[in-house]
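Below: one structure in structure tokens.
A protein chain is absent from this complex, but the other protein chains hold their places.
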Amino acid sequence: MAVTFACLARRSMALSRPHGGRHMSDIDNGDFQERIQANFARQAALHTIGAELTRVQRAMVEIELPFDVKLTQQHGILHAGIISAALDSACGFAAYSVIDPDASVLTIEFKVNLLSPGRGDRFLFRGEITKPGTNIIVGDGRGYAIGDGPAKLIASMTSTMMIIRGREGITG
Amino acid sequence: MAVTFACLARRSMALSRPHGGRHMSDIDNGDFQERIQANFARQAALHTIGAELTRVQRAMVEIELPFDVKLTQQHGILHAGIISAALDSACGFAAYSVIDPDASVLTIEFKVNLLSPGRGDRFLFRGEITKPGTNIIVGDGRGYAIGDGPAKLIASMTSTMMIIRGREGITG
Amino acid sequence: MAVTFACLARRSMALSRPHGGRHMSDIDNGDFQERIQANFARQAALHTIGAELTRVQRAMVEIELPFDVKLTQQHGILHAGIISAALDSACGFAAYSVIDPDASVLTIEFKVNLLSPGRGDRFLFRGEITKPGTNIIVGDGRGYAIGDGPAKLIASMTSTMMIIRGREGITG
Partner (left out) sequence: MAVTFACLARRSMALSRPHGGRHMSDIDNGDFQERIQANFARQAALHTIGAELTRVQRAMVEIELPFDVKLTQQHGILHAGIISAALDSACGFAAYSVIDPDASVLTIEFKVNLLSPGRGDRFLFRGEITKPGTNIIVGDGRGYAIGDGPAKLIASMTSTMMIIRGREGITG
């Protein structure tokens, strides 16, 4: 085997020529950062939980969340549904950065693994695009608790999204 | 609402004698309804989203949620993270009904499929236990939108949970 | 709450009017049974593992598998990959029964829960359609071990599939 596989989801994709897909570097979808910020501003649920959009790059978005007791479950740790909301949003916004400006994204399904209890002062959720298809986009996300000491991996997500074009009432 | 819910999960289990598991009818865990109500009362995140615990039976719990614009994503429909929070909780409470009174439950992972946009006046989320193991419990949940006309299936979940016994700070 | 929810995935769907979907009773896709049998005959991997197509109905397909030591993992039980192959196929064939005759189906993703060790003389895998969308179909499957005594539930799957129309080289 002479092939050298590379680190990070991003690089794996540089290696790969998906059937029917395209390289992310081929995509010119204009000012995706502005569109993602406008989209974030319209997501009432994210404001309800106190989420902040802290980093937007092509195929990678980060959302941060200060700890708040109103977001906890019975053990005083971050509720799995809140973790899901933040990771799903990070993956979804990352998808917006690789689609046409007038298209939109709907999550079809996701899986979340809760790896460690969500304890910390603050949480960071990163979503990255693993496969930018023409109809289906797959993203992977990771959530970290931030407090004293190094960040702690608390959750991972794989999310499958569908690109929506021209469906009334469901635009970006 | 009387008899007709959930023949599927329950019947499948009547067929099945899980290796190392037990029949749910063998389980005497006392007043699980009281414990689940107390547990619900401690889940701050569920109060934040306006969830109500409306039905508690052995191996089956229902949570309802009135529509609120503060729970929506950019298309004005219920955010997938809110759906996850409600379904995860319904499955988790259903698990509490089949474990020992002094044990607790932690979600390890779940998968959510978003089957139709979450539009409606009100939502109902039902969690049922598919496999009550000695260490691992698997539940399945379904979410419905309720408005004019018949209820509409909007989401499904499969959730894997771990039974926790005697771990300080993580009790029921 | 006056709504009465019904048993079985099938009935839940009768209740539900998915956004952009259709009732399965509206679907006339001709002789789906013949097409599914022909499709099964072309699935080399299913012959390799000894699978048999034993039941084909609209939105529900069953596949059976005799135990064979060549299908086991290190503990002598059915390998999770073999269980996945059978459940994925049962869900996939069930999807063929609800699509147009000239369309095809590709699995996008699935999740499998291994509920009990796969021990038995014979195994039955049932796939059912939970949501027959216009582009995305979601199925749920269950696997059972059959030996002495009642059938034992050993696995469950949720599968997300995409309908493919007119893509050369990937037809039915």
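In this document, chain identifiers A, B and C correspond to the written order of the chains, with residue numbering beginning at 1 in each.
Methods note: a residue touches a chain if its C-beta (ideal position, glycine included) is under 8 Å from a C-beta of that chain, and two chains touch if they have at least 3 such contacts.
Model, not experiment: these values are computed from the prediction.
Undergrad: With the missing chain put back, one of A:I49, A:L65, A:L106 or A:V138 would touch it. Which one?
TA: Among A:I49, A:L65, A:L106 or A:V138, only A:V138 touches the chain that is not shown.
Undergrad: For the chain that got dropped from the picture, name the residues of chain C it touches.
TA: 39, 42-49, 69-75, 79-82, 84-86, 88-89, 104, 106-114, 117, 169-170, 172
Undergrad: If the missing chain were put back, which residues of chain A would it touch?
TA: 1-9, 12-13, 15-19, 21, 111, 113, 115-117, 119, 130-131, 133, 138, 140, 142, 144, 149-153, 156, 158, 160
Undergrad: For chain B, which residues touch the unseen chain?
TA: 108-109, 111, 135-136, 138, 158, 160, 162
Operating definition for what follows: only the chains that are shown with their structure count from here on.
Undergrad: If more than half of the interface residue numbers appear on both sides, call it same; otherwise different. Which is it for chain A and chain C?
TA: same
Undergrad: Taking each chain's centre as the mean of its CA atoms, how far is chain B from chain C in angstrom?
TA: Result: the chain centres lie 25 Å from each other.
Undergrad: How many Å are there between the centre of chain A and the centre of chain C, using C-alpha atoms for each centre?
TA: 30
Undergrad: For chain B, jot down the residues that touch at least 2 other chains.
TA: Within chain B, the residues that touch at least two other chains are 111, 113, 117.
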